[in-house]
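Note that one protein chain is taken out, while the other chains of the complex remain in position.
Each chain gets a letter, A, B and C, in the order it is written, and its residues are counted from 1.
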Amino acid sequence: MKNVFGNSITITLFGESHGAEIGAVLDGFAPGIPVDEDYIAKKLSQRRPAGKISTARVEADRFRIVSGVFNGRTTGTPICILIPNENTKSRDYAGTRFLARPGHADYTAFCKYHGNEDYRGGGHFSGRITAALVAAGALALSVLERKGILIGTHIAKCAGIADRGFAAVGEALRADLKALEDSSFAVLDPEAAAEMRAAIEQAASEGDSVGGVLETAVTGLPAGIGEPWFDSLESVLSHALFSIPAVKGVEFGDGFALADLRGSAANDSFRIREGKTVTATNHNGGINGGISNGMPVVFRCAVKPTPSIFKEQDTVDFSAGTEAKLVLKGRHDPAIVHRARVVADSVCALVLCDMLALRYGTDYLGT
Amino acid sequence: MKNVFGNSITITLFGESHGAEIGAVLDGFAPGIPVDEDYIAKKLSQRRPAGKISTARVEADRFRIVSGVFNGRTTGTPICILIPNENTKSRDYAGTRFLARPGHADYTAFCKYHGNEDYRGGGHFSGRITAALVAAGALALSVLERKGILIGTHIAKCAGIADRGFAAVGEALRADLKALEDSSFAVLDPEAAAEMRAAIEQAASEGDSVGGVLETAVTGLPAGIGEPWFDSLESVLSHALFSIPAVKGVEFGDGFALADLRGSAANDSFRIREGKTVTATNHNGGINGGISNGMPVVFRCAVKPTPSIFKEQDTVDFSAGTEAKLVLKGRHDPAIVHRARVVADSVCALVLCDMLALRYGTDYLGT
Amino acid sequence: MKNVFGNSITITLFGESHGAEIGAVLDGFAPGIPVDEDYIAKKLSQRRPAGKISTARVEADRFRIVSGVFNGRTTGTPICILIPNENTKSRDYAGTRFLARPGHADYTAFCKYHGNEDYRGGGHFSGRITAALVAAGALALSVLERKGILIGTHIAKCAGIADRGFAAVGEALRADLKALEDSSFAVLDPEAAAEMRAAIEQAASEGDSVGGVLETAVTGLPAGIGEPWFDSLESVLSHALFSIPAVKGVEFGDGFALADLRGSAANDSFRIREGKTVTATNHNGGINGGISNGMPVVFRCAVKPTPSIFKEQDTVDFSAGTEAKLVLKGRHDPAIVHRARVVADSVCALVLCDMLALRYGTDYLGT
Partner (left out) sequence: MKNVFGNSITITLFGESHGAEIGAVLDGFAPGIPVDEDYIAKKLSQRRPAGKISTARVEADRFRIVSGVFNGRTTGTPICILIPNENTKSRDYAGTRFLARPGHADYTAFCKYHGNEDYRGGGHFSGRITAALVAAGALALSVLERKGILIGTHIAKCAGIADRGFAAVGEALRADLKALEDSSFAVLDPEAAAEMRAAIEQAASEGDSVGGVLETAVTGLPAGIGEPWFDSLESVLSHALFSIPAVKGVEFGDGFALADLRGSAANDSFRIREGKTVTATNHNGGINGGISNGMPVVFRCAVKPTPSIFKEQDTVDFSAGTEAKLVLKGRHDPAIVHRARVVADSVCALVLCDMLALRYGTDYLGT
């Protein structure tokens, strides 16, 4: 279904990097939910470019909610959020119209759309569109928080530099998540943060870019959420996470590291703590058989280095069918991992709202 | 949508480990496709337990196609494939009804289904159900092969032992895929294969289990398949792959390793070879912007060690809400990675058929 | 999505008239619902052919539930119901393989499936497949009845002979619905019933067939069910009702008669009765703006006369592209309106279960 995602709650995404407006329509969201525009603005600010480690294209993200909200609350009908593109320099792209930027969607979009695609700034494939995801995701995040479900993402690794891990459970984990909420560069260990920033700047100074790993934790999700087989929590979350540009890997719990463990080491024993069933460890990332077990849901996304670099690259002119050299102009990010973290939070929140609504009904989130 | 997956072509999955029949309904499959029951049987044999490295529960998988096939060809109407469960020993499970097997879905199923779940042998969450996926997947694989699209999966790693990688492209890759087709233990390097088997047997002798990594390659897929955003090729493939029990990670191309590279190293330069646009490397696994670029599609799945082990484990009785010790009976696999590889092939094939049908129409696969 | 229908609860339908088995998979149905096989059998008996006014092909409908039910209750996982075809005479169809039976799907199926369709007895287009709908619908009907929601359908008209209308509301309507439950020929007025039977027999004796109108009432449905725009209660119900073979018209409330009224006559005034908001009349069939208003939901389906008649008809041989004469053999119904009423009940129940589950959550129906 392409640009529509979800079952009980759906999100429809539209827009191009240099078009008039980008936006999202959120349908099935419960009536009566307070809409805090400041909170949406805050979430948008978390993905806004920040100084030397980001692109110089800074958008004000002056979003407008044009439907589905009345007197400060959701009505229960579709919510359309629009964000204008205000700071575009389309001329930067005219000269390289048919030169495939390596690692980008230029060539594949040409194959799919036969040359009708809006190529300016990556068009519909631009990370710009994630601003609309974030705006919609902010609504989902605020609803979940009212239900006691917190979501947060930190940069677990950037340019090869590792952050410390999340606290495993409980108040310590909630404190980590709260700290990220107010962080402009979502790293738990300040020293690691400084090293990462330096590494990004270094790459930028060389006309190059770096990647990283985002780690997300969800606390407060009740046990029993998710479906067997095709709509396992992992299936639906990964579906949404791989929609984020540059994500090339997703793993839950210990993920790929589990492949090297024995069952006796990988299994999470069950315990009773304060009258509640918990697991002693969380190698499985809070999910058994595709369904939440009440422990924190933990997953990681591999984010490849931004493909836009300023070094000369070999490529082809896909209109002429000839080889060519490419030197990029324009404004580009030397890393996007720090901007993508709120996108991970957002799609995670949208998925969880949908799955909660499936199980508990579409009114549930508004109560 | 839980047990239904796909858009133009849908698969519906049903059944329990110890129920009367498991099965799948494949809808939207083009008319006129020859149905080779021997080929389906061969694919089912690839997931059948094999000697010491597998469970002692061996099912004959006497499948029956009860609709949608007439005179040896698909009719274009829904194809229902049934597979009876013939070799069940439900008594093995009666004594441990409310003891949550660590790493399994027992506890989460209880939370979701309030105790109404069929708990015998894992019920609906059992890997047994993948037999139906494989039977349906065999139809998809055979159709793709007629279109020149080959899919194959090898055990890239098991118990920490690595296989050699796939040949990068062309005839060498096709040869690798063909070799896997006739292999009962899908490893490219015979020495690695022997070591893996020994390691599985060793774990089994200790009442333990091992995991591994499956690597899949697709060759012959045209450029331009996949959709932007929510139905990116990575999104839809991962959705299906995470439906396979025990898969806890999915990565495309270099996946998590990309996170540590610079953009200049991660980008795949374009070239013209024999008049065709190709990339010089394939770090992105044949996918740019969520759409195939004509290079081999390559991905890896992390398969956790089988949670069924014979060592005593700490757990809880989730009916009584008390802690307990668990010693499993029954017949279990010390590894499933070798049985799961054809499941990976199958869900990959189902996804590609669906996406080809979306783009080229539902008749396309029959022509 | 062709043979899959529904959102929170989906039904997947498969099978052919002369294939091995027909069946349905019901997914998303709440856990813990008692399954009464006698009730399913009773519902199947309501669509079984009955004497002179029906076909001589009588199937025992020995259904088997092969998944999703355990210890007499639904597990919450997909329920597959199989019904074997036992009484088939495929030879009746061999001689007329390429002669399009007027009013049937032979020619259109050929256009769609390029000759691969199973043509015997109408194949996948046969009314036979509705047996699977009825079996699945029986589960839905029994669940709704436990929630106080009753559904019943009478033959409002057959061969031009009209039954009396339903009682408008309350106990009188419930009594009408209860009476239909135990009726083998669902007509409220016994005299009209006798006339209709005579008219069907008369048509049969002339080798001809008759049609009719089915009227369905639903009582006990709470206000607030249905969605605006595309999933209005009328939209989704009509979608399902037009899936029933031979249905060519659907109207809600006064339906087409409303077109001739003035607004002042068509509007249903609101009143308070026993502290509850009701309408004084029910011209709108219990639905305003696509959403239930708490009054009985009332709709009618036009059922065309069975296209299988024994008179010689003009037709074409669509393989040869020549004109031809057709004289049918085989066993056919001179009317299906009396057999179709339980199919209308069934699809209505499936739709309502889905919409209730969407609003109140998938667990709701099991509580």
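Following the convention adopted for this analysis, a residue touches a chain if its C-beta (ideal position, glycine included) is under 8 Å from a C-beta of that chain, and two chains touch if they have at least 3 such contacts.
Because the structure is a prediction, the values reported are computed rather than measured.
**Q** Please pick, from A:N7, A:T96 or A:S308, the residue that touches the omitted chain in the full complex.
**A** A:N7
**Q** Touch as defined at the start, partner being the missing chain; which of A:R73, A:K89, A:R271 or A:K311 qualifies?
**A** Touching the chain that is not displayed is residue A:R73.
**Q** Any idea which of C:V236, C:V297, C:V342 or C:L356 touches the chain not displayed?
**A** C:V236
**Q** Identify the residues of subunit B touching the omitted chain, counting contacts across the whole complex.
**A** Considering the whole complex, subunit B reaches the absent chain at 7-8, 77, 228, 357-364.
**Q** Which parts of subunit A are in contact with the chain that was left out?
**A** 1-4, 7, 10, 12-16, 19-23, 25, 27-28, 31-32, 64, 66-68, 70, 73-80, 82, 112-114, 116-118, 123-124, 363, 366
**Q** By the contact criterion defined above, which parts of subunit C meet the unshown chain? Give residue numbers in ascending order.
**A** That gives, for subunit C, the contact residues 1-5, 7, 13, 100, 102-105, 107-109, 111-112, 124-125, 129, 157, 159-160, 203, 208-213, 222-224, 226-232, 234-236, 238-240, 242-243, 245, 247-272, 275, 277, 279-280, 284-285, 287-294, 302-309, 311, 313-316, 318, 321-323.
Keep this in mind: only the chains that are shown with their structure count from here on.
**Q** Would you kindly tell me how far, in whole Å, the mean C-alpha position of subunit C lies from that of subunit B?
**A** Comparing mean C-alpha positions, subunit C is 38 Å from subunit B.
**Q** By residue number and range, which residues of subunit B touch two or more other chains?
**A** In subunit B, residues 1-4, 7, 13, 112, 124 touch at least two other chains, as defined above.
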